[in-house]
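Heads up, this is only part of the complex; the chains shown haven't been moved.
In order of appearance the chains are A and B, and numbering begins at 1 in each one.
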């Protein structure tokens, strides 16, 4: 923390152009070592910190153009490997070593263990069940009657909306539109497929174009409108996801014999199913959306490693884990996630280390987004198996103690 | 993706010790360049990828010991600066340049804009309202009657539980215990303060010790027990957080004049309050927990930059944003988050770049966790102001188009 006055002054000098611009300071979007150096000087930043954050590879910085603003350097996170995970999916077929970026002790070890037992069982099946990404613009009318008249008109324009959306993107496609009326408010819900991109910006731009078209042609003019109404569930867990999906809805399942569970997980199918049932109710009692253990751990680590939007962990980390003892005394385990937000093109997927991680899995670039979603589901299935085994066997706290304590506290 | 057979074989050779260990492979916890190189060779990884992920600074890898397992290299994320943000908090006092790690275009620019308008208004106030971290072990009894007898006993042991917990940690302290009965199941909810650490492992170990104590002394023996029941809300959004807090409950608020809003945000208090109201209902209709816009964006970027657990975005990104037009025609804006999980010691906070980011804010090390929570709340307040202004003024999609398109798609 620097002195107040000098910082303020520095900021004014550095980014005088920002104050008068709507929403985003285009001037600071330039990403380069020179620009970063200038920024460090303007704010009077400690050179010792700059050395850590910037000076190791300053020329790499320009590769991040378009993914960051006001860039001052690079953060480094360790990557661990989990796997191999065998996935018998619709799109993902084979064994995958999965790179996970995290700073939390025991996370990679736990997912690794889960992946190993799945693979030992011959792999998990996995399938993308549905995919669509929504944007939900909203329109305010004088009365609910106007709102209804608008909807009657709007729902008849679907094909025109599709054409308009198509002018903004060749990868995305408007596939459905829903509507919700609340008093004199109308929420439209546009659903798009987005190819192999995660697609959040794509659907925003397409929805803006459709809104412009609506405004130009509607027989019932709204008092005001917004391109996004907060109904889409963007960046937050919502019950809506279970009904309408955001991103890719995906499920994975595996059957494990009692022998395999004993060998790899040191517990029994019954113990795991017993704990699953209690933990499911524990989740319900705490008022969560869905019932699961720690989807967020694996999701965050995989999203980071592969250049996905880390903030989407908030919306993606919901779903259902289910464990059952099978008639033959084994364990049936499945995970279902209503909204994984993954892409293999666009966003952060083309950045150096992120692309390398995708390539390590053989999933970089076009044609691989569904496979990545299936691998992701398989990974999370492994994580649920591992944590439920550990807690039901009483090993949970022991593992954390062991691994975290190898750290030398500075 | 490599050939299935060779991978399997490689894994067996590489980590033969893993299969027989409970939960975590201690053997792979060793983090070093040599170990990583061996791992690359074992899996037959492409040297070109290894060069990107490992070879730029192989000797740094050993610094991550205790934060990762099966380490193969380092991920790099760009860091942008937002601010300065003036915070008039209980603990945070001054102007802060805030490092944000993200790969999403427009994110830093949007938070930067929000921080700037807050600072121009003289800063936000912010305060940590409550802090505690819970672990919720569960106990299964033969009957609900046994469950109740157990609770009567357990609630009388609070001081003994405190002493037991204190044997495992000098930083954490057991401050409260609650109980929930569901049929013959008992959930205890232990609440701890954790000093300046985020504290998840700390409370797990302390809870394990208390459970061991319970098992040794209880007059009513449970059929089985678990150190965590999934009731604590760990790693997932829950309604429970609003009542009992996880981590730090924090609020931030600011008043902005109409002039300031016009100058910095190109809109009006009325337009922002109108959109806030609609977006609040949009969130409710989608079945979210709390009502807010995009807490997850700022949280994820700040958690990453400062070495917090990124998976905790799933649980922390809930809360309430509230905008009102004030009697004098300005805007009152506040954010309240029931469970920010931040620490300034432990976890990933001591890693090279993460610690540098904390130091850039003057918030590294002991004594700073509350201030970091208050800065975090102020940052998220800025993000809500910026996005609500952008959407209410119709600038949202424009900004995203402009910034994301400066990227050169590979």
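Heads up, the rule we're going with is that a contact is a pair of C-beta atoms (placed from the backbone, for glycine too) under 8 Å apart; a residue touches a chain by one contact, two chains touch by 3 or more.
Quick caveat, the model's predicted, so the values are computed rather than measured.
Counting all copies of the one sequence in the full complex of this file gives 4, of which 2 are shown in place.
Keep this in mind: only the chains that are shown with their structure count from here on.
When chain A is laid over chain B using CA atoms, the rotation angle comes to 180 degrees (nearest 5).
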